[in-house]
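Here the complex is missing a single protein chain, while all its other protein chains stay put.
When the chains are written out, they are named A and B in that same order, and each has its own residue count from 1.
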Amino acid sequence: MAQSGVDHALGAPPQHLFRSLRNRRTALNAVLTITAFALSALAMLPLFSVLYMLIVRGAPLLSADLFTQLTPGAGSVGGGIGNAILGTLVVVVVATLFSLPLGFMAAVYLAEYGGDAKLAITVRFAGKVLTGMPSILAGVFAYALVVATTGRFSALAGGIATGILMVPVVMLTAEQALLMVPSKMKLAALAMGANRSQTVIQIVIRTAMPGILTGVMLALARAMGETAPLLFTALFSDYWFEGKLLEPIASLAVLIYNFSGSPFPNQANLAWAGSLVLVVSVLVVNVIAQLVTRRQEEQ
Amino acid sequence: MNTEAVADKDDQGTDQEAGTVPDSQPKEATTAPALRDVIDCKVNKLYYGSFLAVRDTHVAIKNNEITAFIGPSGCGKSTVLRCLNRMNDFVPSFHFEGSVHYQSQDIYAANVDPVAVRRSIGMVFQQPNPFAMSISKNVAFGLRLNDYKGDYAERIEQALRGAALWDEVKDKLNNSGLSLSGGQQQRLCIARAIAVEPELLLMDEPCSALDPIASRRIEELMLELKQKYTIAIVTHNLQQAQRVADRTAFMYVDTSAGGRTGYLIEYRKSAELFSDPQEQRTKEYLRGEFS
Partner (left out) sequence: MFRVVAQSFGVAVVLLLTSIVVQVLRHAAPAMARHGLGFLTRTHWDTNHDNYGVLPQIIGTLYTSVLALALGGVLGIAVALVTSQGFIGKRWEVTMKNVIELLAAIPSVVYGLWGIFVLIPAVRGPAAWLHEHFGSFPLFSTELSGPGIFPAALVLAIMILPTITAVSREALAAVPKRLPAAAYGLGATRWEVIFRVVLPTASGGIFGALVLGFGRALGETMALAMLVGNANAFGWSLFSPGSTLAALLANHFPEAGKVEVGALMYAAVVLLLITLGVNAIGSLIMLRTTRALKGLH
């Protein structure tokens, strides 16, 4: 019979079907499960802590003043973050103007024309490297390219630096979106006599637009919060943006950085208020991006 | 007392003590081990959520026999098989009214550890599923789980011989299990299951992913294995059931209430079921499949 002698050799007592914590394997299993859950809770804790701080320390400052007043100098009370908000918008616009055409068209090349060509492989590789590049190096480059040559710190330099960080995100997500366009659509267009460019422009890009937009928005969300590229390119300013791109400009990110080390409570509070505005903006953009993809999936 | 008839005999529970011999002897050869129920499965109602998947199915599996479950797709044969080693537990909405008596225990009792149940009941799946490790590590997996203190190499060889795979892999025990052909992988899975010498071996359509030649080899293997093990097999291949099974349970689908609920029609010795089915449904099914 299959039973005799086997269980002893296996080291398990026969007929031991009962659940018991004294069984080493069962106890170990329970301990590991508890540990894993504890670690997971630990991992989620910082998010709630950050959100809590944003609300507790940032929300009290929400007022019209916050959005309309200029940033106070060191030691001053009052003021707001209006110029910083505007400055962030300006920088992001410059960054998008720089990165969107570049990333998008490169993605079109990769998805539609590149295939496995040597150039395509190189472009993809460049994209991957750019993704992993420390953000401060984008700032260093923009410094070398713009600040050193123009002799001044400027919003333009900051925009370019931020744009560099956006390029790989735009390029890679746009490529994905373009590749997802079903080939039967392309074949249908070609069969109707459209040439390659027409197919790509009118059919492929059109269809992939939601996905591309999502990618752009995700890149945007990231760009809004980038600080390192702006530290020595756009610097900071306590004044409103007046259309001069070759001047330093305020930004939420640099504001937070500058005020984080301030011993004055007013500045610290403004840093939290700025963080709240920044995080909410980033989340809103992310949510919009997700809604766009969901609407496309439903079609 | 007719030991092979399907009966809602509650006193069958008393025959479940491991190692005891039931009172009536079968008519088989006197050298065969005494016939007893290895596992007695009573499914009154089996639900996935609110969907009644199986009802009124009572099957007792006898030692050193091959018991086959046959029937059209959706009749619940795999579901019933997976009840025997509590593998249905992994479906979140699974809910079961009934009992499965094994080693004098209802394994669905609250204080029973399903892990312990699965230690002594082996399972071979439809799709061969060797682990992504060497052949010997595959076979030794169960031994290692249970802290086997004996000679691993010996047990591995024994199991591979038992699965009729030893000669083909003895020189490449360190190769990945994935490097074998489909039929070999399935025999590897069988070796892995029998390495721990389970009391009951469950096989869920073990040949449906294999070519006919590999299938036949597995069937021959089953006939050899039943001398040492008790086997329960689900198959959609009636000829296969006829060839290997000692007893066959035929299940069917009840669509009368709007859903598809499986239930047991007939459970008898295969020879009798296939040559002279008692139930109308069985007759229709066999006729339909064989014509």
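Note that a residue touches a chain if its C-beta (ideal position, glycine included) is under 8 Å from a C-beta of that chain, and two chains touch if they have at least 3 such contacts.
Computed from a predicted structure; not experimentally measured.
The chain not shown here is in contact, across the full complex, with A, B. Screening B:34, B:133 or B:173 against the full complex identifies B:133 as the residue touching the chain left out.
Among A:84, A:130 or A:219, only A:130 touches the chain that is left out of the view. Touching the omitted chain from subunit A are residues 25-26, 28-29, 32-33, 35-37, 39-40, 42-44, 46-47, 49-50, 53-54, 57, 101-103, 105-106, 108-110, 112-114, 119-120, 122-123, 126-130, 132-141, 143-145, 148, 164, 167, 171, 196-197, 200-201, 221, 224-228, 231-232, 235, 253, 256-257, 260-261, 268, 271-272, 275, 278-279, 282-283, 286. Interface with the hidden chain, as seen from subunit B, comprises residues 85, 87, 90, 92, 115-120, 122-123, 125, 127, 129-133, 141-142, 144-146, 176, 178-179, 189, 192-193, 196.
Criterion: only the chains that are shown with their structure count from here on.
On subunit B, the positions that touch subunit A within their shared complex are 18-19, 33, 63, 102-105, 107, 111-113, 115-117, 119-120, 143, 146-150, 196-199, 228-230.
By the touch criterion stated above, subunit A contacts subunit B in their complex at residues 1-3, 6-7, 9-12, 14-20, 23, 25-26.
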